[in-house]
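Heads up, one of the protein chains got dropped from this complex, but the rest are sitting where they should.
Here is chain A:
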Amino acid sequence: MSQAQVQDKPRRAIESGVPDNQQYLHPLLKKNYGNWRYHDRPRPGVLHHVAHGGDEVWSVRAGTQRQMDVHTVRKLCDIADQYADGYVRFTIRSNIEFMLAKQERVAPLIETLERQGFPVGGTGNSVSMIAHTQGWLHCDIPGTDASGVVKALMDELYQEFKREEMPNRVHLSTSCCEINCGGQADIAIIIQHTKPPKINHDLVANVCERPAVVARCPVAAIRPALVNGKPSLEVDEKKCICCGACYPPCPPMQINDPVYSKFAVWVGGKNSNARAKPTFMKMVASGLPNNPPRWPEVSEIVKKILYTYKEDARAWERLSDWVDRIGWPRFFEKTGLPFTKYLIDDWRGARASLNASTHIRF
């Protein structure tokens, strides 16, 4: 075989799967693997773990923009080489952590990170970085941006990231469609479409697998139809719940609208089993405009909820625990948000969310 032929042949992938993390562990983590005794937090943004054998490690957590250019990653690597023996890890909320073998490195590292623009915080009862999605930067079905919404909101919540002043930890998420890749959170910001899809009937037959699209609709509002002599799909707009489920399998059913795709705000999602069982979040506001580049109307509602919670909740109450105690009428009263008929569930299983009792708060 000639050299040219060898080069033309595609390289076969090494199906190595998930890499072993042992090679990437800080030596102190490797040494004390599975043998930690307790931790405390000497200051916001710093975790101090103590192993059964007496070893101690200080982890300094800093916020990042998640979508990072290679220069930013290299800058973080330089910092890790200088202070953290050349190892880092990332949290589920895109914070970076530097593990330090010596306590005296903590203060200089924090100083360096802050000077380079990386806020130190996100631990314990702080507002951590927002779990988010792709948005206009990369998604094929986004109703809005993700990184921009997050940047705008984290600018406003910057001090809450750096301090531990909340009753308990606060997790936020944003999602640029109702699929909600951002996930459950104490406060979630999610696109809520308010009009049925606009259908380009010229394209449906060629682009969409029509039975699959019909099957995708949660309320059976889509049916095959001939429109202008072409096979297409039509939507029963009285039934349509504007969820956008038909849009990914059938892009000619455009659900995103610059005006009518709004934001809704949800509260009280919790994944942890601590205290109450895990909970789904509940919609408490909707109809907020999609207003780039800084989405001020959304920030205002989020901050209103957040600071009402901060003021009123007791220590260790997550947002859902707080509402459990004060009740939904008081939640709406204290936050000043209107309780509308749209917040009464009518989807399957909705009866479980109705008040089947005389437990009334006055």
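Following the convention adopted for this analysis, a residue touches a chain if its C-beta (ideal position, glycine included) is under 8 Å from a C-beta of that chain, and two chains touch if they have at least 3 such contacts; residues count from 1.
The definition used in the following text is that contacts and distances are computed from a predicted model.
Considering only "Carbamoyl phosphate synthase small chain", "Dissimilatory sulfite reductase alpha subunit", "Peptide ABC transporter, permease protein" or "Glycosyltransferase involved in cell wall biosynthesis", the record for the omitted chain gives "Dissimilatory sulfite reductase alpha subunit", by its UniProt protein name.
Taking the complete complex into account, A:K151 is the one of A:R43, A:R105 or A:K151 that touches the chain left out. Against the chain not displayed here, chain A makes contact via residues 10-26, 29-30, 33-34, 36-40, 49-50, 57, 59, 63-74, 76-77, 80-81, 86-92, 94, 96, 99, 117-119, 131-145, 147-148, 151-152, 154-155, 158, 178-184, 212, 215-216, 218, 243, 245, 251, 256, 258-259, 261, 269, 271-276, 278, 280, 290, 292-294, 314-316, 347-349.
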